[in-house]
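Structure provided below as structure tokens; questions to follow.
Only one protein chain is missing; all other protein chains are in place.
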Amino acid sequence: MSDSPAVTAHNPELRHHFADMAQQKDAASLGMWLFLVTEIMFFGGMFCAYLIYRLQHFNDFAAASQSLDITLGAINTAVLIGSSLTVVLAVNAAQRGKRKLLVFYLVATIVLGCTFLGIKAKEYTQKFEEHHVPGPTFHFIPTRMAGHPEQPPIDERHAEMFFSLYFVMTGMHAVHMIIGVGLFSVLTFQSWKGRYSAGYYTPIENAGLYWHFVDVVWIYLFPLLYLISLHG
Amino acid sequence: MSEHSTSVGFYVMIFIILLLLTATTVGAAFINLGPLNPVIALGIATTKALLVVLFFMHVKGASEKMIQVVIMMGIFFLLLLLGLALADYGTRLWS
Amino acid sequence: MVYNFPLWPDRASAMAGNVDALYIFLLVVSGLMSALIFTLVLVFAARFRKRPGHEAEQIEGSLPLELTWSIIPMGVFLVVFVWGAVLYFQERTPPQGAMEVYVVAKQWMWKLEHPEGQREINSLHVPVGRDVKLIMTSQDVIHSFYVPAFRIKQDVLPGRYTVAWFRATRPGTYHLFCAEYCGTQHSLMGGEVVVMEPSQYAAWLSGGNSGQPLTVTGQRLFAELGCSTCHRSDTQGRGPNLVGVFGRQVLLEDGRTLTADENYLRESIVSPGSKVVSGFKPIMPTFQGMVSDEQLNALVAYVKSLSQPASKSVAAAGTQPQTQQVQ
Partner (left out) sequence: MATATLPVTERENYLNKEYGIRSWLFTIDHKRIALLYLLSVTFFFFIGGLFALLIRLELLTPAGDLVQADTYNKLFTMHGMVMVFFFLIPVVPATLGNFLVPIMIGAKDLAFPRINLMSWYLYVIGGILIMHCMLTGGVDTGWTFYTPYSTAFTNTKIIEAGLAVFVAGFSSIFTGLNFIVTVHRMRAPGMTWGRLPLFIWANYATSIIMILGTPVVAITIILVAAERLFHLGIFDPKLGGDPLLFQHLFWFYSHPAVYIMILPSMGIISEIITCFSRKRIFGYKFVALSSVAIAVLGFLVWAHHMFVAGMSVYAALIFSFLSYMVAVPSAIKVFNWTATMYKGSISYTTPMLYAFGFLGLFTIGGLTGLFLASLGIDVHVTDTYFVVAHFHYIMVGGVLMGYLGGMHFWWPKISGRMYPEGWGRLAALIVFIGFNLTFFPQFILGYVGMPRRYWQYSPEFQVLNVLSTAGSTILGVGYLLPMIYFLWSMRYGKQAPDNPWNAAGLEWKTSSPPTTFNFDETPVVDFEAYDYENIKDTDDDGGAH
């Protein structure tokens, strides 16, 4: 059944209040995009805070930023981009009605998503051990002081603020990843059961959009948090 | 409407470009270019984001205008938030 | 007006009249505008009421009319905007040579300190006719210094200075309110501003339990905290010479220039790394947490006094040699 051509009029997935499948699909995709716009603004609030504080406390932020692990960050970027690829291939498989391929790519996405989260967890643990987690145990000695004795002393509070923003931003991003992994798990199960076909795969497509969006957020987080302050 | 079975090869190509850009941005970060560093990093990030949005999210080609309007609206209001907030912080020290 | 039933606030500062003038202008404009709209609505409602033999006449709209009632209000708005902005800049720019009172707000009281060292709580005595500049900070949450009779209000923030000023024009006692919600006793965090004839004020000054002038306290702290080891009044110190910094354009290491105001001095002491003066090494230690808000005020007052013409400032004259002594 997965290969049956798109039936518009009597598709069992057609909801009562839509005229046809095309209208239903258009509505769903517009809805998804609007939701992504709300997500832009949601992350936007944090980007705004980060931007302003970085401009205000440039040195402290730079020093704190340099304690992040660029290698792990870069690997994670690659992992996430990879998962975006598997998602788009999953959508492609769904379009072509290839059930097994679809399931395969969905599982691959979940695996990559979990890898990302695993690496993130490792980074968090490192931060925890270095006492870079804001709170009473927070302690920060800039690493570069050794090479550059001329560097201004660091205001620890502002370094702490960098880590506050780091944790909130990557944390909210991770929450979105977790939600995404959950979503894909459900979709994998449903795909396995043969719910999606070339005639109806909107949920896969929309979950894909969501995942790509989360990827885009990371595409900005990575340079902003890890990269742009190396010479600060 | 979206009968756009873009080939698997095409997606893989985009993927490889994205990886290359990631490598570039990491590399560029280690060269001291002064104020250009953030500009380059954000420029590359925006290129990557565009690739994802246009090709992975199928905004190019398949989608209709409305989706593009929606995206532009999101970006516009984000810039508004950043811009007007900066209007305060940027001018606080003038006097 | 009935006693104790005021419909208009006292007008006791130089700004008050100006604010009232704009307010009255706005009252007249909006009065006319509302009158126009209410009359039209009522007249239409009466004249075109539904009755037998009367039928509605369809009218599509009219571009000229739309333009008229967009552009005319816009013009009025522009006038009000410019007028309000001019007032605001007057309200926000303290004149040179004002008497400076340091204000520290905390839940739920106002602590005020006169340049001569008098301290007051919840009341402020000022002479009539003299510009008074308030340099304010808070020890906890946001408060707001509000004297309705002067038409001034300014939020008072923790961690930085905000500034307000007024020139009292009529002797009397006026309300001082806290206008930004600050917790349980917000409504009790008030007091009074007592405006006195200059002679009375002088008497009050000499009468009270006067402490040391702020600048003197500041000078003492300047020595005690070791500031003077780096900041010397010649060019030999490891830090910049602080004589004359206040009010000057400062060139920073990262290329920005800014005017050294109270907030800049404060930040230079609390967080010296964030704005490094060009040509100096960032070696100044932070005094964050080592000085209280009052001590900070004293230090700032002292550094400022170094920039006042010697004749005007009592403290500065006596200071210079002493700074040299420390060297």
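Just a few scattered comments:
Order as written gives the chain letters A, B and C; numbering starts at 1 within each chain.
Basically, a contact is a pair of C-beta atoms (placed from the backbone, for glycine too) under 8 Å apart; a residue touches a chain by one contact, two chains touch by 3 or more.
Since this is a predicted model, take the numbers as computed values, not measurements.
The chain not shown here is in contact, across the full complex, with A, B, C. Listed residues A:48, A:214 or A:227: the one in touch with the omitted chain is A:48. Remark: the omitted chain is touched by one listed residue; of C:80, C:109 or C:205 this is C:80.
Check C:154, C:215, C:233 or C:308 against the missing chain and you find that the one touching it is C:154. Not every partner is drawn; the one left out touches chain B at residues 66, 73-74, 77, 80-81, 84-85, 87-92, 94. In the full complex, chain A touches the omitted chain through residues 15-19, 23, 26-27, 30-31, 34-35, 37-46, 48-49, 52-53, 56-57, 134-136, 155, 157-158, 160-161, 164-165, 167-168, 172.
Summarising the interface, chain C meets the missing chain with residues 2, 4-9, 18-19, 22-23, 26, 30, 33-34, 37-38, 40-41, 44-45, 48-52, 54-62, 65-66, 69-70, 73-74, 77-78, 80-81, 83-92, 107, 140-142, 144, 146, 148-149, 151-155, 157-160, 162, 175, 177-188.
Definition applied: only the chains that are shown with their structure count from here on.
Top-ranked chain pair, ordered by C-beta pairs in contact, is A-B. Averaging Cα coordinates per chain places chain A and chain C 45 Å apart. Here the spacing of chain A and chain B, counted between their Cα centres, is 14 Å. Residue positions of chain A with contacts to 2 or more other chains are 56.
Across the interface of their complex, chain A is touched by residues 1-2, 5-6, 8, 11-12, 14-15, 18-19, 22-23, 25-26, 29-30, 32-34, 37-38, 41-42, 44-45, 48-49, 52-53, 55-57, 63, 66-67, 70-71, 73-75, 77-78, 81-82, 85-86, 89 of chain B. Across the complex, chain C is touched by residues 56-60, 150-155, 157-158 of chain A.
Of all residues in chain A, only 22, 25-26, 29-30, 33-34, 36-37, 40-41, 44-45, 47-48, 51-52, 55-56, 70, 74, 77-78, 81-82, 84-85, 87-89, 92, 95-96, 208-209, 212-213, 215-216, 219-220, 222-224, 226-228, 230-231 touch chain B in the complex they form.
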